[in-house]
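What follows is a single structure, written as structure tokens, with notes after it.
Selected chains from the complex are presented in situ; the others are not included.
In order of appearance the chains are A and B, and numbering begins at 1 in each one.
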């Protein structure tokens, strides 16, 4: 066990990270700095302070930050400019929060002169990778302590025993019955893994979902909303200008009310296995639909296609934890460049789990009615041109056909 | 006007292609062969025969074929193996039917020794390209007559006048009011363009939609369905084995009942302009969701990502009319190869416009419970391995960070 003086722990105040806090003290005999962030997970943060103090953490070593605006402005919005979806379905809700936590943790480590950072992600998941690639990219000399890869508390029983011995408060839910879902929440989404979800052939329990009404219980009347875009980001809902975090908060409320954004998925983890997760991403689901709609009238075709071609790569980079990599940044530069004219309005209809684009408008629209019309266009477009267009595009295939190829 | 002896016309029996039939006779003084196909558009075909006879078409020059099975088996299914979506939303319903019509038209041309083919697509749309690239690829010496690019009947008034003079029956709907929607239907979808859809900021009329219930009017009770896959294609619904066309027919009924598959989109045409279309693709929307679900447990991660990376290119090829191109075929060879183990079952829930995957199972599943579990896995996976994995993946970023790059 090498020498560690001070470690910054990503601390939620929950059972697992409390055990880690104690284990770090026990194992490394080092000063622990706790870092607790509000990224919209919807939990009180002050209890984390109280708990940290109980573990003997010095007040100046307790960091509690509200990162919601930064989270949406610098992470969620840039990602949605890319229309990022992992494996055709996943909106990357967990993935996108990790780089921010890593960044802030390293900032604190630099500030308090800590030599190590620690997190509560397990050795089987993607989150360890996302945290640690971030740590390393932002501070190449940082030491990383990943308790789940080091300790022997791999079963829930052992963990609870350790907690009990350490005097850590254990919720009823943890004491009784089996393990809870493994959950993660932030302003973009809440996720569920584990328990009987581990059988991909078992339907998720209806009681599991927390953020959204079930479509069945959602209102029987559709709701229309108007979103305004500037340079690819939503700046107003129904005519009211909002900050990034306000936008997402309100879209979550709207989407949650209408049962929007539930997903049940088997995905491929970066560490090599398949895993089944359930996700609620109400605001994000609305944002993706709306962003595609505003792009549909403001982006050039080939720019849109270039973005579509690069999207899976971008999404995999985010999923795999490469937010701080030079290749993600290079792609972002391209994507952000394309958003210059992505301005305007999108109207959506929300109804029982569905998001429907009903109209879109923009002063930067490239939709040209004169040309697109089925009516006589008065010469705006010469239909005869299409003949040459087709003939030259067909030429190579005609040559091949003449050569007898099937 | 060059010399044409015999032309095979893709003839629906409707107003436009009837005018074309007459115009071909008038203009080219040539023998016209009519070809009418059932690709699931849901219209009677025999009236087309009657009408053709009225124009003096010889009985042996009237071809009426039921191509529904071939359509789904050789076109729709292969395309869905690729999870093809154009511009993030469009399921390519119109695009995928054109190559089949072109193929059959060329077969007939060869059979009846015709020197030309003709179609009713306008000079502004994608369909002319799809038809003609197909014609040229399958018969490099064929002559193509595209009346909309040649004649001067570009306004609806002129067209109706020509029809009237020619004694062509005109429906009430055509006579009264403005132009109808430009529609296209086949087993995969029905599409709408034109009229007030030409304003992308106007919501589509509720009365426009034909195939699906509105989500609001769909049943209040969800319906579960079970789909069985073999090599990437659906072979049974709810345990009942079905032919390809039967599968799609039944999924259309199920999707239509539950309000599934409506889409309102501004898309980029191959000929260079943006256009707004509305689509109903009930069965296809279900198939896409289900195919992703069965692939999620049976496809290797990197194979799935390779497919995702190639998908937009494949979709653009289909959209642009390159079905018969060597590059589409090369991609298909890869895609089909990946489907060998895409076998198993998917259970879906259908409800008021939504399709939800609830479970999936396969004898070829790559989901490994022992490894994925949050419980102690008894050593199936060594969490310590992740440390090395992360460190080597981080190495290049650490080196860059040390070099002072941000």
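By definition in this document, a residue touches a chain if its C-beta (ideal position, glycine included) is under 8 Å from a C-beta of that chain, and two chains touch if they have at least 3 such contacts.
Everything numeric here is computed off the predicted structure, so don't read it as measured data.
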| item | value |
| --- | --- |
| Oligomeric copy total, full assembly; chains in place: 2 | 4 |
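The definition used in the following text is that only the chains that are shown with their structure count from here on.
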| item | value |
| --- | --- |
| Geometric centre distance via CA averages, chain B-chain A, whole Å | 32 |
| Parts of chain B lying in touch with chain A, wherever the complex brings them together | 83, 87-89, 122-124, 128-129, 132-133, 136-141, 146, 148-149, 154-156, 179, 182, 193-195, 198-204, 215-216, 220, 222, 262, 264-268, 271-276, 292-293, 296-297, 301, 304-305, 308-309, 312-313, 316, 324-326, 347, 351-354, 356-361, 365-369, 371-376, 381, 383-387, 389-391, 393-394, 397-402, 405 |
